[in-house]
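Let's turn to chain A:
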Amino acid sequence: MSKTITLNHITKIEGHARLNLKIEKGKITTCELSATEGARYFEGIVKGRRYYAAHEMTSRICGICSCAHVVAALTAIEDALGLTISEQSCRLRVLLTLAERIRSHATHLYFLALPDYLGYESALSMAPEYKPQLQSALRLMKMGNGVVKLLGGRDLHPVSAGVGGWLKLPRQEEMEETGKELLKVKKDAIATVKLFAGLRQPEFESDAEWFSLVDPNEYAVLNGKFASGKSSFGKHEYRKFIEEYHQSYSTANFVVKEDHRYFVSALARLNNNHRQLSKDAQKALKDTGLKLPSKNPYHNNLAQAIELIHCIDHAMEICKGEIKKEEMPEITPRPGRGVGAIEVPRGTLWHDYTLDERGTITDANIITPTAQNLYAMQEDIRKRMPSLLKKKREEIVLDVEKLIRNYDPCFSCSAHFLEVKWL
Partner candidate 1 sequence: MAKQKTTVENPYLPKPYKILEFYRETSDSFTVKADMEIDHDPGQFVQVGLLGIGECPISICSDSREYIQLNIREVGNVTIALSKLEQGDTVFIRGPYGKGYPMRYLKGNSLLIIGGGCGVAPLKGIIDYAENHRRDYKDLTLLLGYRSPDDILFQRELLEWKNRYNLQVTVDQNTHGKFCYGAKEGFVTDALESMDISNNNQIAFVCGPPVMMKFVIRSLKDKGFNDDQIFLSTERLMYCALGVCCHCMIKGKFTCVDGPVFRYDEIKDLENE
Partner candidate 2 sequence: MSKNKKLKVGVYGITGCAGCQLSIIFNEEEILDLLSLIDLKAFPFIKELNTDEEFDYVILEGLVANKLDLEILRKLRKNSKMLISLGACACTGCVPAYRHFTLKENYEHLLYKRQEELQDIEPSPHDEHVKVDYYIPGCPPDKKEILRFIKGSVRGVLPRPHQNPVCIECRRNGNACLLDEGKPCLGPITTGGCNAVCINGGLECWGCRGPTKDMNLELMIKILRDRGFDDRFIQDRMRTFAGLKLPMLERVMQGSKSKVLQTRFDGEKKFYE
């Protein structure tokens, strides 16, 4: 029996990708996951631009993670310029990142993932039966967007965060108001965890190792070392551990040097940092019975749901803080190199810039979570296949799609897929 499955346009993901599966005599002969997104060469086009253009331009890599790219780029640029930003700016950046995570998780969970499990083709067709659930989702999205807009000036591609600080600070009253709003949507987050904990997930274990930032002070967002259960390293050393290479036969883009596949995601964060979750998130986690660490990528949705609660709690904490008037610092360019590694909805995001003495960008490297996950994703599909072979074609497709969507891939982020078609 020979079967070829081609998913030409994988739907309900961000960006465009396809999957080629060939099964001959019960053996998988081809398993190719590829992005069909056109290449945009962000790392190339920021070269020659000045340091203050980096975050403006790279934010356009991805709509849903635009805050992430802004914050990562700013962190890297400030690192290169040797700037330290104020505690308040830092706090607000965390809030911006968390707010984005709320809206991104909510969008992904309800609009992209959930229909698979409930047997609908889309969230829209769920509307008649699942209106309350969808309304929860929309409230969470609105909340996230609202905070992003408050801090960043607009919903997508925020503008108010600049090199060294904030161009426009939110007012104290607005922050307080936001805190109250956040409290209101917490019940939606809790309901989300319940909903996703109730979904049946297959037993499966990925061969890939997990990685995320680990910060002794808090559930890592902007700071910390990049770590798995086994090893860890600081952000400046990433080149030593992560190597990007491209082989015509291989699917690899990014691998850890010892030739280990790895994944980054909400699940990876939970594996590493679940003890630092907020109280309510920990409680929710306990209630779900999810065993950590988990290497089952199908658990990622649940991990995202749990993170929703944590993000709301953490965000509320930040909203209590005082907003002081702060000026943007005067900046004198200097040559240097800087790295930004932050936790964004889909995992760890890396920005790396080199500046010359005028502050012109001479080199740039951006590694997105999806790029890091690609290899693991594809190999998981390969590993999962044998147990699915007896099923009907549609079921295989659904299962594989579920797997892919659990990773919440974002092919728009193809800032840096060197080779998109693997053989």
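We adopt the following convention: contacts are C-beta pairs under 8 Å (C-beta built on N, C-alpha and C of every residue); 3 or more make two chains touch, one makes a residue touch a chain; residues count from 1.
Basis for inclusion: all candidates are chains of the complex that A comes from, given by their letters.
All values derive from a computational prediction rather than experimental measurement.
When you check 1 or 2 against chain A in this complex, the one that touches it is 2.
Those residues of chain A that touch candidate 2 in the complex are listed here as 9, 11-16, 36-45, 47-50, 52-53, 56-57, 60-64, 66, 103, 107, 111-112, 115, 121-124, 127, 134, 138-139, 141-142, 145, 152-160, 162, 166-168, 246, 331-333, 358-359, 410, 412, 416, 418-421.
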